[in-house]
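Quick one: structure below, then a few questions.
For this depiction, one protein chain was excluded, whereas all remaining protein chains were kept in their positions.
Chain nomenclature is as follows: A, B and C, assigned in order of appearance, with residue numbering initiated at 1 for each chain independently.
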Amino acid sequence: MSIEIKTAKIEPIRNTYAHIVRRFGDKPASRYQEATYDVAANTNFHYKPLWDQEHDLNDPSRTAIAMEDWYAFKDPRQFYYGTYVQNRASMQEKAEGNFSFFEKRRLGDALPDVVRDRCITFMLPLRHVEQAANLNNMYCSSNANFCTALSQAAIFEGMDRLGTAQYYSRVGLALDGNTGSSLIAAKEDWMNNPAWQGVRAYCEKTLTVKDWFETFIAQNLVFDTLANDLYFRQFDAWLTENGGQDIVMLTDFMQVRATETQRWADSIIKTAAKESEANADHIRSWISSWRIHAQAALEPLATAMLSETALPEAFAALEKRLTKIGVGE
Amino acid sequence: MAVKALQEGYHGEFKDSAEKFGGAIVVYIGWDKHLWFCSPKAFPLDPNMPFGAVVENVLPAGFGAHPQFAEIDWDKVEWSLNQQPFTPDMEKSLAEQGFDHKCLLRMKTPGLDGLHGASI
Amino acid sequence: MSRVQIGLQDNDESRYIVAAIEEDNPTAIVHYEPALIRIENEGHLQINRESVSEQMGMDWDVQSIHVNLVTLTGNIDEDDDYFRIEWAN
Partner (left out) sequence: MEAKKLNVKEKYRLLTRDLDWEFSYEDRKEAFPYEEFEGIKITDWSKWEDPFRLTMDAYWKYQAEKEKKLYAIYDAFAQNNGHLNVSDARYVNALKIFLTAISPAEYAAHNGFAFTGRQLGGIGARIAAQMQSIDELRHIQTQIHAMSHYNKHFEGFDEFSHMHDRVWYLSVPKSFFDDARSSGPFEYIVAISFAFEYVLTNLLFVPFMSGAAYNGDMATVTFGFSAQSDEARHMTLGLEIIKFLLEQHEDNVPIVQKWIDKWLWRGYRLLSVVAMMMDYMLPQKFMSWKEAWELYFEDAGGALFRDLERYGIKMPACAELIAKEKDHLSHQTWWTFYTFGHAAAFHTWTPSAEEMDWLSEKYPDSFDKWYRPRFEMAAELAEKGERFYSEGLPQLCQTCQIPMFYTECGDDRPDDTCYRSTHYQGERFHFCSDHCKDIFEDEPEKYVHAWLPVHQIFQGNCGGADLADVMKYYKLNDGAVNADYMGSSDEQRWKALKGIA
């Protein structure tokens, strides 16, 4: 067969790019490896940033965390752009199916008022929380610009959080028949309801943090762990008990995504803490200061939405996670 | 105009200031109408070297590949230093004749105006 | 009047879009270049959802133009029913 003759002559002269060979040996590389490792520039920059004359353009010293090799950070999902968008596209297709089922069957009409009201007051304002999470992860991406493994995973997280904010908004539209009235009501809660003011203050505060690794801890570890437990376990259970199980279908995307992304966040923190005592100390001290903020922020919300035991339960989930990744007390 | 930066006192490092060249000065040399050499060239030179050494060593290395180089009558070359007419003294050092860091030396060779009427 | 132009990847889907453009913009000029279909018109060009859907024989979502779009010049106005580019001058 002609194909065999051809392949016999066409021997490759190398298997992959030289920087990939230096890291992994001279063998065929995965698309994730070629798309990720050593892509970012790391030396000989031309100008000082007009907005930060103390640092180079791509500068690892914008965080207190120090690493011998920043590419020690891995994304367990091995997402590069192509695999990321294809994965999310299939998730959105499923979400789209759920929304259209919900809308076609007019499941919103059948919801008990108490479920609808609680969703508007307590769930829809999460779209603003997610907007802060979007910005915080963009902050991580743009500051971790010296390491593609980090900058890409952080922008995926950032775009995910925008998508999540938009899905929460669509829950609102599904509840109010596309008038937007539920979103207006939820924003009113976000701005003025005492139950939400702590969370809003927390979000605003995270947006002023300078060290991007601290931002990461405040957002993706401390806040998300607590909020995920409050919403995806406890509030879900409440919804199911109170005739709101159809809403759970609409938040399926958010839950699946949050679980998946947690593995990535865990691996980042674990790797940084394992690198050195100094890193572990920074991480522990950020955790301890942000958990105090989080306690104050979430207490009124958790109590109003669920009960007085809700937040302690969420903190137990946080403890468990911290222990698992080796930064517990 | 001056730069607008977030904080006061913004200033980049002078990446090519004289002291960074280990005592050498950078001298740029261009040969007019000889575009065989796409651009002027840069040379790190000892400011204490006599101008004659530039003619004897530096120029042949940089421009000797051109067929007209061998025909140059060095007495007839029209020099300019930093865009001012300049009459070199072969014995005197560069520094003594006003060569400083990142200066530009151009030479015109009347009668040798490149090849093929195309300033090659 | 200034010319606007739009470029689409030369593939099957684009051919329906081009047919719809030609129908709705009679003065448009279509150039077939390697792998690229470039369409020019004076002042403006409009792509209508209905016309493309008609050509394809199925519903066409205006936003899906981004899959085949290669380039354009002019100010964009995009809505559910149309995608329009034009110059104000």
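One rule holds for everything that comes next: contacts are C-beta pairs under 8 Å (C-beta built on N, C-alpha and C of every residue); 3 or more make two chains touch, one makes a residue touch a chain.
Just so we're clear, the structure is a prediction, and the values are computed from it rather than from any experiment.
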### Summary
Across the complex, visible chains touched by the hidden chain are A, B, C
### Summary
Touching the hidden chain, out of A:152, A:219 or A:279, is A:152
### Task
Determine and list the chain A residues touching the chain excluded from the picture.
6-7, 9-10, 12-19, 21, 31, 34-35, 38-51, 57-58, 80-82, 85-86, 88-93, 95-96, 103, 106, 108-109, 127-128, 130-131, 134-135, 138-139, 141-142, 145, 148, 151-152, 155-156, 158-160, 162-163, 165-167, 169-170, 173, 177-180, 183, 187, 190-191, 197, 200-201, 204-205, 207-208
#### Entry: Touch residues of chain C, complete complex, unshown partner
2-5, 7, 9, 33-36, 62-64, 66-76, 78-80, 87-89
### Message
Residue by residue, what part of chain B touches the chain that was omitted?
### Response
1-6, 10-18, 20-22, 24, 26, 28, 30, 32-33, 35-44, 61-62, 64-65, 82-83, 100-104, 106, 114-120
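Note that only the chains that are shown with their structure count from here on.
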### Task
Can you check how far apart chain A and chain C are, centre to centre, with Cα atoms defining each centre and the answer in Å?
38
### Query
Can you list the residues on chain A that touch chain B in the complex?
47-48, 50-53
#### Entry: chain B - residues contacting chain A, complex
3-7, 9-13
